Each structure stands twice: as structure tokens, then as C-alpha cells.
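Every protein chain except one is present and positioned as in the full complex.
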Amino acid sequence: MVGKLLGVPGEHDYRMRRVSSTPTSNWVLVTPDQLSLESLATWATRPNCGAVVTFSGVVRDHSRTRENVIALEYETSIEMAEKRIHEVVDEARVRWPSLEAVAIHHRVGRVELSDATVIVAVSSPHRDDAFDAARYCIDTLKVSVPMWKRELWEGGSAWSDESSPIVNARDR
Amino acid sequence: MVGKLLGVPGEHDYRMRRVSSTPTSNWVLVTPDQLSLESLATWATRPNCGAVVTFSGVVRDHSRTRENVIALEYETSIEMAEKRIHEVVDEARVRWPSLEAVAIHHRVGRVELSDATVIVAVSSPHRDDAFDAARYCIDTLKVSVPMWKRELWEGGSAWSDESSPIVNARDR
Amino acid sequence: MARLLLLGPAREAAGVRNDVFEGPTMEAVLSEAVTRYGAKFEAVLEVSQVWLNGEPANLETAVESYDEIAVLPPISGG
Partner (left out) sequence: MARLLLLGPAREAAGVRNDVFEGPTMEAVLSEAVTRYGAKFEAVLEVSQVWLNGEPANLETAVESYDEIAVLPPISGG
């Protein structure tokens, strides 16, 4: 089980990093449960950080090729996806060393209209870094994390055709 | 009372715009009450929008010139500030016509450590526009909205020296 | 009478947030304000902008009754 060996869930990572002299932290989660923007943003808010930027991807009622979408359904290997999201976060920290907290949560399974499919929350002393890093995280997640989306409508469903070959986080 | 004539609070604006054929909406508020990221983000989430970006400015424990900041205190004319924030939003809509909902809330009075002083929430079908517009809104608010910040520490306070001459939103 | 609104450091230096003045110009109002509030206010005024009814104004701008003048030191919101 490659993910078990190479990936660790966010909470564990958090505890490990807390003992370092410059405490930073990651919270990565791929889950069938509803996502909470408030949880991620509150968790990312730190007394030494002036800026918290969040991105929420939400299920919309249309796609590039289809109207009347009523839900999305995501399929993945949770451990493989979490490992790859950790690589996105690690690369973001290399590029923006001022980052404090970085949280990325992604849904699997069925997600209803207007619900969040993915949330990125980033804190930094500087807002430019927070904006740039949040954008890098979502842009890179979309092309580097194994995840497949079905569009559901009344009476049918199909794989999304907005797909791209998988690449590595540091190649973005 | 210039603000009363030219500015309208967000809720009123929202109701007015709802009757138009392409419903868009602004929610602008300058308030002594605690801000709620969840409220702004939930309000900004629309079924035709795939992306919601938020920026939260939070009170941090230091400034450019001072350590051990325990709180900030903002002074303004609420009506004048709301009018100028509306101008920021209007200009953002000119630059990014795809924007759906735009909410900007700003605290006045005393704000404690780690609490939000300002929150921007923007939704759009496209995440690039949502990121760019949110960033424009906070960058422009900082140089175009009349607002004065005192830094408070144990036993003293002083006006922030991170200040800049006021400019117009469309000149940014 | 026109209303003068003093904000942030201008309010602090003047010791008041609202006051009233006769015109006829911005220059007349502001020099009367310096006389009334003193050197500390003058120092803040030098780095401030002035608005008339929410729009940028200059020293020549005419001031009439019910106008609102605002003194805006460099801002620090967000």
C-alpha cells in the first residue's frame, strides 16, 4: 500500500511539525464528508499572520459541455490523492517560504449543487504570498492529484471531459 | 450627509439588484460587530459559480515597527467608508465582468488579536477572475477607503505608520 | 455654515471630530481651522487631502452652507 508508506494524514503531520523551532503546519484531507470553510480558515489563522486566503470550488449547474448538472461524483484512491496533495503543499512551501498554515480538503463521492468540492486555505504574514500560494495550490491540484469527476443530471451521468494528463506538482 | 445621498448599505443594494435580468449583488458593510467568513462565503456561493475566493485580514501580534500588538482600533466615517468600498466593488465589476457576488465587510472600533479586520468574498464562474478580483479589492480598499488604524499594546497606543495617501479605486 | 469632519489623526490633533465654519473658500475654512486648533493640526493638515461633499477639493474650491468638508490624513485600513 504505497500511500500508507509514503503519505501521512494532516493531523499527524501537524503534530510532528509542532515540535520544530519554526512551527508550520499542513492539513490535508480527502473525505466523503461535507467540507467546512470556517474550520479550515479558523485553523489557518495564526497570531503572526495578517492574511488568510481561501479558495472554494463549488458544484455549479453547468459544465463546459452540459447544462442542468445536479451533482458531481468524485472517484479516487484516498491515500494516493492525499499523498499527491501533500506534494502540492510541500512545493508551495518551497516557492513561498513565508507560508504559515496550508490546508487542502477535497471531497470524494457525490457532492450536491453549490456544495464545496475542494477548499484551499493559506495563511501568511503577507497577502501577496497568500494569494499566490492559494492559486498555485488549486491550479496544481487540478493537474497533479488523481481524481475523476462524473457529472450527474436527471436520468444520466458521464465522466467530465474537462480532464488533463497527470503531472508532478513541481513541474507546474 | 454625503454618504446618505450617495451610498446605500449592502442589503438594500442586494434587494434592488435582484429584480434585474442578470442578478448580481454587492454586500458592503462597515461594522463594529465581529465578521463571519462563513456568512460572506455562503452568501457569495451561487449555483452558476464554480469559484469562491476569500481574503481575511486578521490582527497580528506585530507590525512593521512594533512587537506585542494586542489589538487594533479602527476609526472612520461609516457612511463615507461604505461609499468608497462600493466604488471599489463597482470598479472590480468593470474590470472582471464575470463576477457574480462581491462582499466586503470591514470592522470599526477595537479588534482583538487573530480576529478579522476585513473580509473580501468574491464568486465567479472562473477561478482566475475570482482570484484577481479579490486581490484587486483588498489592494484597492487599502489605498482608497478612509480608515485609520491605531496599534494597541500593553500600556499604550499609536496610529499605524503603514499609511498611504488616499486615491480613487479606478486609479489603481 | 459648512460642516468640517476631522478623522483619525486629524481628529486627534484638532481635539474634535465635527465643527462648523463659514466659507467662502476651502482656503478660508482651513486657515481658520489652523487658527482654531493650532500647530499640531497644521502638521497633520499638511500631509492630508481635503474633500468637499465626498469629492477631492483644492484651496480655491468654494464652500457654501450645508457643505461637508472632510480632512483625510494618509489612510491605513484593511
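Order of writing sets the labels: A, B and C. Residues in every chain begin at 1.
Here, a residue touches a chain if its C-beta (ideal position, glycine included) is under 8 Å from a C-beta of that chain, and two chains touch if they have at least 3 such contacts.
Given the structure is predicted, the values throughout are model-derived calculations rather than measurements.
Q: Taking the complete complex into account, tell me which visible chains touch the one left out.
A: Answer for the hidden chain's contacts among shown chains: A.
Q: Could you tell me which of A:V69, A:V89 or A:V145 touches the chain that is not displayed?
A: A:V145
Q: What is the set of chain A residues that contact the non-displayed chain in the whole complex?
A: 1-3, 6, 57, 74-77, 80-81, 83, 106, 117-118, 138, 141-143, 145-149, 159-160, 162-166
Here is the rule we go by: only the chains that are shown with their structure count from here on.
Q: I'd like the Å distance between the centres of chain A and chain B, where a centre is the mean of that chain's Cα atoms.
A: 25
Q: With chain centres taken as the means of their Cα atoms, state the distance from chain A to chain C in Å.
A: Taking the mean C-alpha position of each chain, the two centres sit 50 Å apart.
Q: Which residue numbers or ranges of chain C touch two or more of the other chains?
A: In chain C, nothing touches at least two other chains.
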